[in-house]
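Of the protein chains in this complex, all but one are displayed in their positions.
Up next is chain A:
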Amino acid sequence: MATGVDQAVGMSLVVFSLLLFTYYSVWVIILPFVESNHVLHKYFLPREYSVILPGIAAVILLLCIGAFTAVIMWKNRKPKKVD
């Protein structure tokens, strides 16, 4: 078994993704069937955010990938040799 930090990081990733999946599932699938004056609605943002927030996260992810690629390509540029 991997030890120490590896196990902690791995398990925290698993727990985080489980929490995210459960919250998002309840938000998208279960909430429409719950009547609007139930107390459960207090814990969830308005439904528009269930589309906007993943959209923003996708844009940020693409920006990070693009920035990383740009930095790597900038560092690896070689000036052309003049014969």
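Throughout what follows, a contact is a pair of C-beta atoms (placed from the backbone, for glycine too) under 8 Å apart; a residue touches a chain by one contact, two chains touch by 3 or more; residues count from 1.
Throughout what follows, contacts and distances are computed from a predicted model.
S.K.: Which protein name, taken from UniProt, belongs to the chain you can't see among "MKKS centrosomal shuttling protein", "Dolichol-phosphate mannosyltransferase subunit 3", "ER membrane protein complex subunit 6" or "Melanocortin 2 receptor"?
M.R.: The record for the missing subunit names the protein "Dolichol-phosphate mannosyltransferase subunit 3".
S.K.: If the missing chain were put back, which residues of chain A would it touch?
M.R.: 1-3, 6-7, 9-14, 16-18, 20-21, 24-25, 28-29, 32-33, 47, 50-51, 54-55
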